[in-house]
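Below: the structure, in structure tokens.
Rest of the complex left out; these chains stay put.
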Amino acid sequence: MNQEQMKALLDQVAEGHLAPNVALEQLRGMPFDDMGFAKIDFHRSLRKGHPETIFCQGKTPEQVSLIAERMANRGETVLGTRCTQDTFTAVKTRIHDAIYYEEAKAFTWMCREPEFSKRYVAIVCAGTSDIPVAEEAAVTCMTMGVSVERIYDVGIAGIHRLLEQRERISGATVAVVCAGMEGALPSVVAGLSSSLVIAVPTSVGYGASFSGIAALLAMLNSCATGLTVVNIDNGFGAAVAACAITKMVENATK
Amino acid sequence: MNQEQMKALLDQVAEGHLAPNVALEQLRGMPFDDMGFAKIDFHRSLRKGHPETIFCQGKTPEQVSLIAERMANRGETVLGTRCTQDTFTAVKTRIHDAIYYEEAKAFTWMCREPEFSKRYVAIVCAGTSDIPVAEEAAVTCMTMGVSVERIYDVGIAGIHRLLEQRERISGATVAVVCAGMEGALPSVVAGLSSSLVIAVPTSVGYGASFSGIAALLAMLNSCATGLTVVNIDNGFGAAVAACAITKMVENATK
Amino acid sequence: MNQEQMKALLDQVAEGHLAPNVALEQLRGMPFDDMGFAKIDFHRSLRKGHPETIFCQGKTPEQVSLIAERMANRGETVLGTRCTQDTFTAVKTRIHDAIYYEEAKAFTWMCREPEFSKRYVAIVCAGTSDIPVAEEAAVTCMTMGVSVERIYDVGIAGIHRLLEQRERISGATVAVVCAGMEGALPSVVAGLSSSLVIAVPTSVGYGASFSGIAALLAMLNSCATGLTVVNIDNGFGAAVAACAITKMVENATK
Amino acid sequence: MNQEQMKALLDQVAEGHLAPNVALEQLRGMPFDDMGFAKIDFHRSLRKGHPETIFCQGKTPEQVSLIAERMANRGETVLGTRCTQDTFTAVKTRIHDAIYYEEAKAFTWMCREPEFSKRYVAIVCAGTSDIPVAEEAAVTCMTMGVSVERIYDVGIAGIHRLLEQRERISGATVAVVCAGMEGALPSVVAGLSSSLVIAVPTSVGYGASFSGIAALLAMLNSCATGLTVVNIDNGFGAAVAACAITKMVENATK
């Protein structure tokens, strides 16, 4: 149940088509749904305007598939991140038309095709190995109905590759920039364009990259302005923030 | 020289009041100004829409005051962060009407009163000791012409203080939330409201707070969505990002 | 041999039914039992009032099953933590009525059903993935005859789920609160209720959670009072302390 | 206003001596008191049963003295921790009969002599240099009306000093054990006695003690049971938890 559905319900009450008590019951039942091992939080997606999301890592395939089914039964868009092929197989048995995105390690089930935003988020990544994180961000944007432009493999070792993409990046409302190793790409992007940058350190690298710590520190210490940071490999979190900004701007335009 | 001034210049050209060559010369001369020990980057403020900023720490009072004077002479708003009383004394000898904000450890010089935005940024902080970081953010917003609401000392140890402020926070376009110690406040704010949250870890605490690392990690690992993070004590950086979002939304509304 | 059994033995001596020398011999033999690779410490459970516990990790299935058998033969309640399915299989061949708790990764053998306490420990956890740690705590309480209330999946991203449970938490003598990622839940619980809180950081998370360090630091730096901390994933340790407090209070009531 | 005062107020209402509206007003006004730079949280001391506490570090002497005065005016016991001599001088100008504890770096103002508990908390420390942390704990206990026994300088390098104190430690309801360097004392105390142990790592040491990290890690990894941990140098926090337990047991006895 999304914000629009909720407003419709309240309008029905206002217009006298629905008894307040009945509406109340539906609303009371809605916030979260206690499954014993999980309390599905429908409030959050209401508040935040993003799909019901299951962070699959650390949950059994059984748990993931049950939660997903419950969400789908309410007619909500469902997004599962950090989902292995095995877990998706379990989901598939309950939600036959769920879709798996292999690179993103994510699955989705959408009750209807979203209407995509006119404004877009640029998803930028430094190297081929950063693509899984970038794709998690891209799939998340898709479930939220926000358009994306993918600009991949433009790391700073060959800065001309990046310079060629300057316009596409500047055209975006927000740029989600993923990089591992030395993590310099978001700073350079923020130094080149006027877009807001949400930086995503990735765990790509070896030795003193310490599974993304080097990149994370570089991003936190950026001398460029208009740049904020999320957790290592957190493509989902960056996308949710980027979509929220994009929608605020797009809605304001209307 | 800000974006509006630049647009005025270009309009003059478009209207035939200024020869393109003369305009070009002004623009070419503008990008940065080489002072030997510093190359003032006027492009950045143009690109980013924020005032010329001097990070005073690690520069001598002499250097700071010279850079500030050069900026002020161009008619730009000037902001100096991490500025000690001693450094400000040096600035004062060159820019007599510069103003010092003691809690924020910042000074400003503004060529004219900004027109403040209708939308506002909520500046939230957990405890009295976090106020200096919050004030750095507030002063930065002021120099960018963005309104703020200060909501201070609402840490989670007494969560009812926070609950009372729920509406003021939800009314903001973006919330900049500063907290040291366990750094949980931004997550709780993001869990309570629908605002975007920019989390600022502060170095407030002792022992295993490790000068803000504990708070930083807590914020990066937040289970709440719509939350991004900046460096420890970086009130300035959070404010610049928050103002950029606020202005994008406000401009879209026009 | 637990404290009551010991008291019985001493009473027998006091009443002249047992020669002091014989009693002495039993007591002297009791403290620990040397199995070559392990010295079973019966004193500790006497002193501490908790079951004989085997930390299975790092021991071979053979070693675990031999230690467990020796303990069971003395008529002691046995608890094995961090026990894999394989190790339990070895235990099962020697103690046929041992029970395995899959989520808790623990096994128990109890010579008789404990009489459960009137007061209870609240076992709270932030997310579905924290359940294994919470269950280790719950199973430990059970072996010590302390009642528990499970309050799961009430993380702060949807704080209303937690607010609904406020009364059940406040009714507890002690709350054991397990959380990974940003580890804020124990602080919020301690800020909401008057219960003592024993905080258990879990290794749930990714990236900058550093396998529970982020949560651990957050808990150590809590601005809430009445909160103490145990090692990452140490549900057992938290439960032992919680039960000791609960029993002290319950015994004092008698 | 403490719990007893609150109960008295409610009794007046119950007995018809006070109009509910008037009582309500007093209670509504009570929760917290907004001083601009600080929102004094009276709820917390109510909920937690400990004195109003000011963590002085990071606040100006002016701020500390104003907050303390406001608290004292309400007739609450006041405790200030991490208070320098300079800050206390400022407090003294507003609260003439406040008392400073030099070793504890704490001040108190108590409206009346507390009635001390029969049960006691053992405050144990490893070396002379750990005394400031131990004294912070002892002073905190005093403000909460809980008796203490000081057992100082009994580090494990000369374990016979500790063995001589075994009985005094075992007689305590809770032992607060402070140690720096290798931080082994709490584990040894927990291994020797049946008391609950709250371990306080101190920043005493040099080199690889890393300002208390070595001691903190040792305590978190203790193989002894019934031991929980607080932040480095957090004598206050340990004492609040210890007093809460002691009072629960003592109240249950009544």
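First chain written, first letter: the chains are A, B, C and D, and each begins at residue 1.
Basically, contacts are C-beta pairs under 8 Å (C-beta built on N, C-alpha and C of every residue); 3 or more make two chains touch, one makes a residue touch a chain.
Bear in mind that the values here come from a model prediction, so they are computed numbers and not experimental data.
Every protein chain here is a copy of the same sequence, 4 of them drawn, and the whole complex in this file adds up to 8 copies.
In the analysis below, only the chains that are shown with their structure count from here on.
Taking the definition of touch as given, a chain qualifies here only if it contacts subunit B and subunit D alike; those chains are C. Chains that touch both subunit C and subunit D: B. Although subunit B and subunit C carry the same sequence, what matters here is overlap: shared residue numbers make up over half of all numbers found at their interface. Think of subunit A turning onto subunit D: fitted on CA atoms, that turn is 180 degrees, to the nearest 5. Across the two interfaces under comparison, A-B and A-C, the one joined by more C-beta contacts turns out to be A-B. Seen from the C-alpha centroid of subunit B, the farthest chain centroid is that of C. Subunit B and subunit C, compared by their mean Cα positions, are separated by 49 Å. In terms of their C-alpha centroids, the spacing between subunit A and subunit B amounts to 27 Å.
Centroids built from CA atoms put subunit C at 39 Å from subunit A. Looking at subunit C, residues 127, 157-158, 191, 207-209, 220-221, 225 sit in touch with two or more other chains. In terms of inter-chain touching, the protein chains here follow a pattern that is not a line, ring, star or complete graph.
Pairwise, the chains that make contact are A-B, A-C, B-C, B-D, C-D.
Contacts from subunit B toward subunit A in the complex involve residues 44, 47-50, 53, 173, 191, 193-194, 196, 198, 216, 220-221, 225-232, 237-238, 240-241, 244-245, 248-250, 252-253. By the touch criterion given at the top, residues 126-127, 155-159, 181-184, 187-188, 190-192, 205, 207-210, 213-215, 217-225 of subunit C touch subunit B in their complex. Per the touch definition, subunit D reaches subunit B in the complex via residues 31-32, 36-39, 41, 43-44, 55, 57-59, 63, 82, 201, 203, 211-213, 216, 231-234.
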